[in-house]
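A single protein chain has been removed from this complex, and every other one stays in its place.
Chain naming follows the written order as A, B and C, and within any one chain the residues start at number 1.
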């Protein structure tokens, strides 16, 4: 089976103030049919440029773009069987909802009866039936978002490209739309390529994630692997909260601030070890088991509803964050100023290059 | 000791299209000296209008505003010893950073030497030393935010009003600025009144929170009480994720979908019972202890890095969300389609009026 | 006091209109039905024949003016649109510099520019004389005193008032909505026809409002660049006012012209929605 989208060593250069700038420095990807694939990274990392090359709005300086095995590198966007949902929706302000959604079908000279049926069905799916005559500016952000989605999906594209489609919505709505998007993707079974800078959005929805930084893919894997086994300090820091402990590893053990960190399989020498805040247990007594254990002082306890966040200062000044689920009334096990021991299982320490 | 800010049955009416609209329907508050106080609610709930009455930009239709015991209801904003940080910063675009920050002191005819000293110190606190000559439009969102903060704080106001000051920043920056704001508040010891629609922001930073809805305060309490003991279905739904189970309570027990929910001290009759997702334990076997226990089927498992979110469908169709901290590799205790039992301690069920 | 506020708010605007619009128009309407001459004075006789007579007499010039105005407006659109489009979509960071370049010539006084063109294009002038002596053009070829010269002059002089509003409207078209159309299978030309053109129409309309009326009422271009065959109604009015002192006829003509224009503007604005047009005109 051929994959839906292939990028083959794609490079994009711009000339800016007389200097050549590489926005994308050589990206190769294969996105499978029906996959929910995310391009995740900070602004300026090249993720949007990469997506725009898939859509056809940018021509790669070098490299090839293939859709279902067919080279489309020089095919204009209107001849590519993919559709895009734009960041600010880019709805047509002078057309009502119906005409916005019907636009693509009309351009493809679809028979009127079929346009009527498919637009009607699509508006039903995105729950906008009865609002066909509204203009975009008369609608809320969430409704506009759904129009944008319907306008792209109604064409039955072989892949849907989404450029931070939820960025303009507020938190509650964003969460609701995440679930909605995932549901629609499952229903229509279309390949989704999703560009976002929001790591929780990417983790929630994606089958696979490509974490991009500075024009390159730093890691390409499933959400769990990206989170639990970050390939670089950049990925560890960008995805969620991560604690970084630095030191010299000898015999699989790192001596830190009066404690020990076990790093099974780690190469001896200077290392950075990451551990996630939710893996750490906080206790007054020194743990006796064979775990990583470091003493420190609680600098701050923040109540966050679902969990508490502790900032624990080690004797060398490092601050370690610990999350503790608020599972019952008596969860706060330490107060500000308490001397505590932090411990975690050996397999949760990850050594990454410094 | 008098409180810093008192609102006494404050009402604000507007005339809109010939009809009188009440934006604030009678709010009474006392904010203590040095407190970090949040006004939290959805857009249109009256929180910004309330703050604008404290600042003096709106005159209350009825009621009194007191600052440090002194009635300022009819005092114009330039005569009130409070300063405001605006949502979009409202920096003066034609002035550089230094002149923006020095504006208030100059208006108060502070001696030049003192202006120089205080502005310098303030820019140091917000980490903008060396950027005095920049114009606002040449700075990033986070930097503009810090200029806005410095411009207000440099005047040593007796209270600082903040109107969704972090709304325009992206997630990582917002989290960093939350910590920063809290630190600055502790350092300067000034009363902060913080308007936000972001519940996690309010929980993280506030000493007390007033949850507003439709022009009224629904609940006024500390973060923990707001979260753990919501006074209404609105508060429960607005703050975090909440599961709602409806039924008839008899003898402190609610029969739901083949299970039981213990509601200690609940009034018999029709009730809505809330329980937070992080309080629920998920297990294959029926719990034997004296806890609330309901059977269901796992409809979805979402991996979210720090925790997993389960959607469990009960036999009556209700969907219950369960959060489970991702404390070790083997946390996912159930897969999609598994029949499971949900259980939680009796004290985590809250009956609220339907 | 509070009850009076709405009326007080209307007062300045009302006074403004009264002084600057209603008074001159009422006065002109009154003069237009008077009879008499400048020596014996004029008297109000409600002589509506002034209208029918002058209209019958100067029908040709009236229609010619409207025709020139229409032609000038259409040509101005045809010229202004591509210029505005290029600056708005291809101008990049230099947009405002390009706009300055385009508008620069128009800071120079109207009449001076027009007169200098008259000399440049004179039958034996610097442009035509060499071409004629080289035999490229026939000896009797001329540019001045033709319809082409007058309409050309109108277009030249009012072009910036067409470019500016169209530019403003185009500049506000989100380039992403054009991309969205292309993404939805529209060719470049279809994307222009379906998205850019309709969104820029308010700017075109505003430009028409700002050029059609002054073009139709213009007399400078016909006076300088045109000949006896190109006299416009503005020239007639001016002559009647300033040379013949036939105030009633001049007023009748002016009033007819003005009324026709105002009715046209109002109908036009109504048809398009005032808001749209003004929004485009004002920004």
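The rule is short, and it goes like this: a residue touches a chain if its C-beta (ideal position, glycine included) is under 8 Å from a C-beta of that chain, and two chains touch if they have at least 3 such contacts.
Everything numeric here is computed off the predicted structure, so don't read it as measured data.
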Worksheet, complete the sentence: Among displayed chains, the one left out touches B, C
Worksheet, complete the sentence: Contacting the left-out chain: of C:154, C:213, C:236 or C:252, that is C:213
Response to the item:
Missing-chain contact among B:151, B:174 or B:197 belongs to B:151
Worksheet entry | Contacting the left-out chain in the complete assembly, out of B:21, B:90, B:171 or B:299 | B:90
Worksheet item: Residues on subunit B that touch the omitted chain in the whole complex?
Response: 55-57, 76-79, 83-84, 86-88, 90-94, 103-104, 107-108, 151-152, 155
Response to the item:
Residues on subunit C facing the left-out chain by the touch rule are 12-13, 16-17, 20-21, 23-25, 27-28, 31, 86, 95-105, 107-113, 115-117, 119-120, 126, 156, 164, 167-168, 209, 213-214, 217, 219, 224, 234, 237-238, 241-242, 247, 250-251, 254, 257-258, 261-262, 265, 269, 274-275, 278-279, 281-283
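Everything that follows uses one rule, which is that only the chains that are shown with their structure count from here on.
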Item to complete: Trace the shortest sequence of touching chains from subunit A to subunit C and report its length in steps.
Response: 1
Worksheet, complete the sentence: Ranked by contact pairs, first place goes to A-B
Discussion item. Averaging over Cα atoms per chain, report the distance between subunit B and subunit C in Å.
Written reply: 58
